[in-house]
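My questions will all concern the structure given below.
Heads up, one of the protein chains got dropped from this complex, but the rest are sitting where they should.
Chain lettering (A and B) follows the sequence in which the chains are written, and residue indices restart at 1 in each chain.
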Amino acid sequence: MSFRFSRRLAVPLSTVAVVSLALTACGGGTTKSSTAGEATDAPSSTGSAKADPNAPLKEGLKIAYLPKQLNNPYTDVEVGGGKVAVGELKGEYKLVGPNDASASSQVSYINTLIQQQQDVIVVAANDPNAVCPSLNQARKAGIKVVAFDSDASKSCRDAFINQATTQGIGESLVKMASELAGGSGEIAVLSATPNATNQNSWIAVMKTELAKPENAKLKLVKVAYGNDDDQKSFTEAQGLLQSYPNLKVIVSPTTVGIAAASRYVSASAYKGKVAITGLGLPNQMRQYVKDGTVKKFALWNPADIGYLAAYAGAALKSGQITGAEGEKFKAGKLGDYTVGADGEIVLGPPTEFTAANIDQFNF
Amino acid sequence: MSAETAVAESRTAGLTARLANWNVAIIAVTVVVLIIAAATVDNFGTSQNFGFLVLDLLPIALVALPMTLVIVTGEIDLSVASTLGLSSAVMGSLWNSNQPIETIIPLCLLLGAVLGAVNGFFVTVLGLPSLAVTIGTLALYRGLAFVVLGDGAVADFPAVYTDWVTGNIAGTSIPNVLLIIAILAVVFGVVLHATPVGRAVFAVGASEQAARFAGVRPGRLKFWLYVVSGLVAGLAGVLWTLRYSSARADNGAGLELAVVAAVLLGGVSIFGGKGALPGVIAGVLLLASLQNALRLSDVSNEALNVVTGVLLIVSVLAPNLANAVRGSVQRRRHRTTKPL
Partner (left out) sequence: MTAAPARADSAVELPTAVTRRSSLDLVLRARELGIVLALAALVAVTAISNPRFLSGQSIRDILLGTAILAVLAVGQAVVVITRNIDLSVGSVLGLSAFTVGTLLRDNPGLPVVVALLIGAAVGGACGAVNGVLVRYGNVPALVVTLGTLYVVRGITYFWAGGQQINADELPAGFLDFGNATFLGIPYLVLIALLVLVITGVVLRNYRLGRELYAMGSSPQAARLAGISVGRRTIGAFGVSGALAGLAGVLFAARFGTIDAAAGTGYELNVVAAVVVGGVAVFGGSGSVWGAALGALLLTTIGSSLAVLEINQFWQQAIVGGLILLAIGADRLVAARVAASLKKRGSHVS
């Protein structure tokens, strides 16, 4: 089995090295900073089209929902609202998506939707950039793209349905944590993935809030990531409690994380000593609210997000709006909405859930 | 003595015939599937969809080429998808540290080759079973990819490169990347079927000892096959990154299963020694176009999983069953001819 490959290996290896050096030396090379100014190809699909607020909503629109992944109860509630709205709009509802939250499989689905000549794609991007080229292809083909739940890059969608303002969510997370900790002590965050757009912006707001004098006694000791995977979040919650014995509150701004952390704490010795709060689904959290593990948590109504997305998509396709700031449209039972900066449409303030009101909600 | 050689000869003749049969069969099945899909599935036959199809099968097609040679020698390389992921992660991290992309790409290819060489070292120098080694490096390389890039994504690759990968040859609707697939397929096809190296690959797969007596050095051959396998996986990582303009540590996760499925579907024997490249390419195309067509007809993702798995088992089961049936027929024929 012994053979000498050092010299034989040396030839191709050095060739590669020399070639790469030569390429860099003479070309100067294309680097991150040299291309930083380059604009990503953003077709102004809105083009010269002008918003006509009085245009009638078209019927029979094909509206397709592409969530981050299919097997997620939160997603089910969201797209459920979308289905209702598409029914009201007399359109054709379609739901497709990958089983894993990966950007590459979403791209294949977008391509398929282009082929199927949908009118509106409502997408929750797994990676704001990876889906961009395909979404722009879709827009070139006349499809309106509405992002919901998790935004795609601004250059490749027509509108974004924001569940609540980032500032509002961050503030309410800190407020709940402060109340539960009694105004002072160690808190930790159990987030989704480290590059989750929403969670990161909320955590950023939380950090500025915590820096304010009235929250000086609250100390954020760690941000852990459960990757929106139930088991991983469970293990991470376990790790947090082991590493920080004085922890008073775990704030989990994701429905998967808060449920997993609550489940771990409710069956462990930490129950009653460590409070859990964050963003959760009432149905998933009911048990932990009732057994005292969780005192309060918050969320908007996810069904309304899907619902609003369908109306926004229909308004875009019908020409009522183009995604520019200040345009107004009517979203069925939710009433009137105004498009904000960068095509953002904000749903409204989140609701706080406690033992007193949780039984009024079923989602 | 002469009877024995005659038997052996007829057996090899039967073997090549059977092989040819399988190759022809798989190509025929692929063509039929393509025709049916084009006729019955809306939008399947459009040139735009052809572009999407080629982009979707790109990584599988590339990695399947060296994988064919590796499997023909009786080994396996399950680490390819992780090599792809590590190559992508390193590409992203170097790009973030402001290196020119013209340096990054060769470095990623080199990295792939080195990762392949590590596999080759364990398999040929230490003589460890390739299945265990490459399951180990599957975990190792993927883990390192996460160590390098974490859970983040790097996205802002230069448009010149990303546009080339997703674009078409000027004035046609033929995707640029089809050129890469075609060139590599021809190279691998010629090497496997028309050079001494290819004959050595088959010889090692059929009987390592016999090959050694015939002057082939199986260890060295396999080592270089692993290097090439890693190199191509590194290239696939670069193209994957540019296609999605997104370098991520989890890029290509699970791809090894699709690649092995495509290769086996293409008629390559998992025991080594048998297989042909045209069949493998048909296998890749069959798998990808089935998925594409099913997705266009709104068949759910889960059904795609089932189809892939069933195809994989059937592709190996079918030749065995055919053999068994043929064997019993021959035995019966033998019995009837004996009195004469």
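Heads up, the rule we're going with is that a residue touches a chain if its C-beta (ideal position, glycine included) is under 8 Å from a C-beta of that chain, and two chains touch if they have at least 3 such contacts.
Nothing here was measured: the structure is a model prediction, and the numbers come from that model.
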Only one of B:Gly120, B:Gly198, B:Gly237 or B:Gly272 touches the unshown chain, namely B:Gly272
Have a look at B:Thr30, B:Gln99 or B:Thr137 and name the one touching the chain we're not showing.
B:Thr137
Touching residues on subunit B - with respect to the absent chain
74-76, 122, 126-133, 135-144, 146-147, 150-151, 207-209, 249, 257, 260-261, 264, 270-272, 300-306, 308-310, 312-313, 316-317, 320-321, 324
Hidden partner chain, residues of subunit A it touches
70-73, 75-76, 99-100, 230-231, 234-236, 238-239, 241-243, 245, 259-260, 263, 267-270, 283-284, 286-287
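Just so it is clear, only the chains that are shown with their structure count from here on.
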Centroid from C-alpha atoms only, then distance subunit A to subunit B, rounded to Å. What do you get?
35
Contact footprint of subunit B on subunit A as seen in their complex
1-3, 5, 9, 12-13, 16-17, 19-21, 23-24, 27-36, 38, 40-41, 70, 94, 96-99, 102-105, 107-109, 111-112, 114-117, 127-130, 132-133, 193-195, 225, 227
As the complex stands, subunit B meets subunit A at residues 42-44, 46, 48-49, 52, 56, 95-96, 98-103, 105-107, 109-110, 113, 117, 124-125, 127, 150-153, 155-156, 158-163, 166, 217, 219-220, 223, 240, 244-246, 248, 250-251, 253, 292, 295-296, 298, 301-302
